[in-house]
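Shown here: the complex without one of its protein chains, the others still in place.
After this line comes subunit A, so read on.
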């Protein structure tokens, strides 16, 4: 085990996969010589050369499409889209092309493509640099979507994504960029896509979150513990396909569900988790499920407003208290 920052774990995952498999290559704006806008590809251009770590023009649609083609032709491209908001420029290639080719070719044309992108929430970077669009991507059959809350997962899930035969969008959190954590040394340590994890066990309520919101749920759980409320924190890690088994198992243990997300509520991943509870998990629910999300508005930039916009520890605590105070 080594202690690495979130971004260093990403960097180390990329380096190991580039070393392991000559078909792996990186494409993105400033990923080469500059080492990435936020440092995630530092040193990789020097080690692997410009044919495997390529700086690209500002051309998200073409660069994603090029990666789709390269994947069809036998490479394992890893594309970096600098901010999550910019995946909108690559949507045709992701949604209409990459997501469907395996299906349309009856599996003869898998698209082993990885798209890494960083959600800027928490940086004060404003309405076109801080959105959570994971719900859009998770709604597309054929795409897989993962979002890590720890350095260890950031590395392990990225490696799993690169090895996966399907297109995987790997979302990273700017808010966690410098957070340190233990990361296994074993280059074969991966986390299976599609598996959630319990970060904290509890009996009274299930908190479901992913990415940077997990940390706030853990803090909220500590606050609640002091009041005698024992919250379980489930980190989804994969947003599509959803680990329905783990979510339902936790719900059966606690009978209460609070989903916490930085994205807006309508048509979101959180809404999907609640749909699961309202259908397959209905018998286990002892109180109405709660969705703690951003208000239905673009992300404001100044720190005061940004804090008010994204769900904070207090909002999570309040939602769990509400849930525990109710009995159906």
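As a working rule, a contact is a pair of C-beta atoms (placed from the backbone, for glycine too) under 8 Å apart; a residue touches a chain by one contact, two chains touch by 3 or more; residues count from 1.
Methods note: contacts and distances are computed from a predicted model.
Asks: Could you check which of "Cytochrome c", "Thiolase family protein", "Pyruvate dehydrogenase E1 component alpha subunit" or "Sarcosine oxidase subunit delta" matches the UniProt name for the chain that's left out?
Replies: Result for the unshown chain: "Pyruvate dehydrogenase E1 component alpha subunit".
Asks: Which listed residue (A:23, A:37 or A:139) would be found touching the missing chain in the intact complex?
Replies: Final answer for the missing-chain contact: A:37.
Asks: Based on the whole complex, identify which of A:15, A:61 or A:198 touches the chain you can't see.
Replies: Of the candidates A:15, A:61 or A:198, A:61 is in touch with the missing chain.
Asks: For review purposes, identify every residue of subunit A that touches the missing chain, sorted by number.
Replies: Residues 29-30, 33-34, 37, 55-62, 85-86, 89, 123-129, 295-298, 300-305, 308-309 of subunit A touch the chain that is not shown.
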